[in-house]
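Quick one: this structure, given as structure tokens, is what I'll be asking you about.
The other protein chains are all here in position, but one chain of the complex has been omitted.
The letters A, B and C name the chains in turn, as written, and every chain counts its residues from 1.
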Amino acid sequence: MSDSQLSATRAPSAGVSLFHYASPQTFFPLAGKLLWPSWIAAVALTLAGLYTGFFIAPTDATQGDSYRIIFIHVPAAWMSMVVYLAMAFWCAVGLVFNTRLSFMMSSALAPTGALWAFVALWTGALWGKPTWGTYWAWDARMTSELILFFLYCGYMALQAAIDDPRRADRAGALIAIVGAVNVPIIYFSVKWWNTLHQGASVSLTQSPSMASTMLTGMLLMALAAWAYTIAVALMRVRAIMIERERQTDWVRQLATGETKA
Amino acid sequence: MIGVFLSVMRRDLLLAWRRRSDMLTTLGFFLLVTSLFPLGVGPEPEQLSHIASGVMWVAALLATLLSVQRLFESDEADGTLEQMLLSVEPLAVIVLAKVCAYWLLTGLPLVVMAPLIALQFNLTPDETLIACATLLIGSPTLSLLGAVGASLTLGLRGGGALIALLVLPLYAPLLIFGAGAVDAWRAGLGVQSHFALLGACLLVALAVCPLASAAALRIAQD
Amino acid sequence: MKPRQKRFALVALGVAALAGAVTLVLTAFEDNMVFFFTPTQIATHEAPQDRTFRIGGMVEENSLERGADGTSVRFLVTDTAHRVAVTYTGALPDLFKEGKGVVAQGRLGADGVFAASEVLAKHDENYMPPEAAHALEQAKKAQATVVQ
Partner (left out) sequence: MNWESASDFWHMGGYGFYVWGSYAVTAVLLAFEVWAVARRGRLARVRVARDVAVERMDERRREPT
């Protein structure tokens, strides 16, 4: 009895969802095709960037070899901001056009963005110690990066606390957008606060003229970070699609190996 | 529209008046937290006046967080929230009315109590005035942002910690401008820009937060 | 009011609030931010007389005198145009050096001597008078030869 009920309720929902979730179904194989090129690009660019950074770029006159941390520090800081913007963008798209795929994209991006923010903070601390003598200074950039990290955490915690995926998507989207509006305000306020306080007598301005090989290494690593983020976000969005659309025919066929993707 | 605004506000004020102890809890929390600081950092008047405005602002943030999460709770429990969602009047106006009532009940008492704390922390009359004025302009913004957090976390498990994680990062600029004004005054600098920026934050929050909070309530009750 | 009018009124209010916010931000930026007063500003009586403020500039070479008690010091702060005498009692920060930038917080006495309650040394060129910053930059350029 219960079984027949089950299949009875499932049949129409599968029909509706096929119509409703048309885009995840078509996006899934596309993401799969993009996956390998992104991984290859990430690995190749990382190797090239590390080689340039460690073997071609010279030792910095003022900072010695400690400056080599920037090859991950700066790309990580960039990515943490780019990913937040991308996340907020997908959230806005989702709210406006009511597309589930964009919400899935933003939840797939969040952990990676938080990871980049953490890496930026961690490497910043390790760079700060030899460069200006302290692991942590309440510098404008570090403080805003920390708050950005908290914003990521808030988004993920809110999504995790809500069981209904529809509500989780929308509530998360709202806080992500409010956060994105706040990011420039936070950055400005912290910078202003820092200039007013001028307590710590350290300047984080980098060496004025950067050797071109250093810049090349940094840019290569930044591109590698882009490729990595794309690859891992695609992988995660595929997992999220399977989790959320597990009742649909295409996911069921996929999981049982009846279709390939 | 104005009628709805006023009647919602009057209702909330009346309800709160019947449960005065809630309001006093928040105020007590504010006074208690600020009084703990001298015990923690030592009684040197110089040091205390240094940290006074920061302590007042942090205590105000925490007091707001503590109370704001219950903003929509009773309405949800007795079904009023559903009525509000179904109302023909814009939900944002109703939310704004609720936030106004909430601020009158919890934000304003903090501002009124602030001189007492300034006295404890050895601030001069000028500095006291500035600290209170920053709280007066800043605390409505705290309430407005808190309302967004409260409506997002309505009925969720672990609401208290979650609302802190959501809202505290957004409070950072207010803390900087609010607490910074007294510091700037002590350093002989103008405080106009601090007040202008606090005012700008309040206006932006007035324009955005009721809408965001209303949207969050609709999502929560979907 | 009809719903459409209501919505219009709300949108108008929202836009007005945002416009007000923009105006306030602009006034905040126009209010030219001074982090400290220079000796020239003190000479022209621009600095506040009756309350604490910050003074910034360079410690003049060979101007540092230590008091007999060992903790009080007196030095001259200059911005190359004017100079102000500063007295201070307490430990000076490590970065405090003659010929380097300094920011001190305190009051200006009736005798024109600045009684500092706090001395913050700066080796960050951002807070130095432009002349000093320029000199520092030149020195930096001379140093910044990349070790191959």
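As a working rule, a contact is a pair of C-beta atoms (placed from the backbone, for glycine too) under 8 Å apart; a residue touches a chain by one contact, two chains touch by 3 or more.
If you're wondering where the values come from, they're calculated on a predicted model, not measured in any experiment.
For the chain that was dropped from the view, give me its touching partners among the shown chains.
Answer for the hidden chain's contacts among shown chains: A.
Considering the complete complex, identify which of A:S80, A:T123, A:Q159 or A:S189 is in touch with the unshown chain.
Answering carefully, the residue with contact to the hidden chain is A:T123.
Which parts of chain A face the unshown chain closely enough to count as touching?
3-4, 6-7, 54-55, 57-59, 64-66, 68-69, 72-73, 76, 111-112, 115, 118-119, 122-123, 126-127, 129-130, 228, 232, 235-236, 238-239, 242-243, 246, 251-252, 254-257
Here is the rule we use: only the chains that are shown with their structure count from here on.
Averaging only over C-alpha atoms, locate the centres of chain A and chain C and give their separation in whole Å.
Using C-alpha averages as centres, the distance is 39 Å.
Touching at least two other chains at once: which residues of chain C meet that condition?
Residue numbers touching two or more other chains: 33, 35.
Mark out which residues of chain B touch at least two other chains, giving numbers and ranges.
Only 187, 189, 197, 201 qualify.
Within their complex, state which residues of chain B touch chain C.
1, 88-90, 92-93, 126, 186-190, 192-194, 196-197, 199-201, 203-204, 206-207, 211
Chain B touches which residues of chain C in the complex?
By the definition above, chain C touches chain B via 1, 3, 6-7, 9-10, 13-15, 17-18, 20-22, 24-25, 27-29, 31, 33-37, 47-48, 51-54, 105.
For the complex, give me every residue of chain B touching chain A.
148, 152-153, 156-158, 162, 165-166, 168-170, 172-173, 176-177, 180, 183-184, 187, 189, 197, 201, 208, 212, 215-216, 219-220, 222
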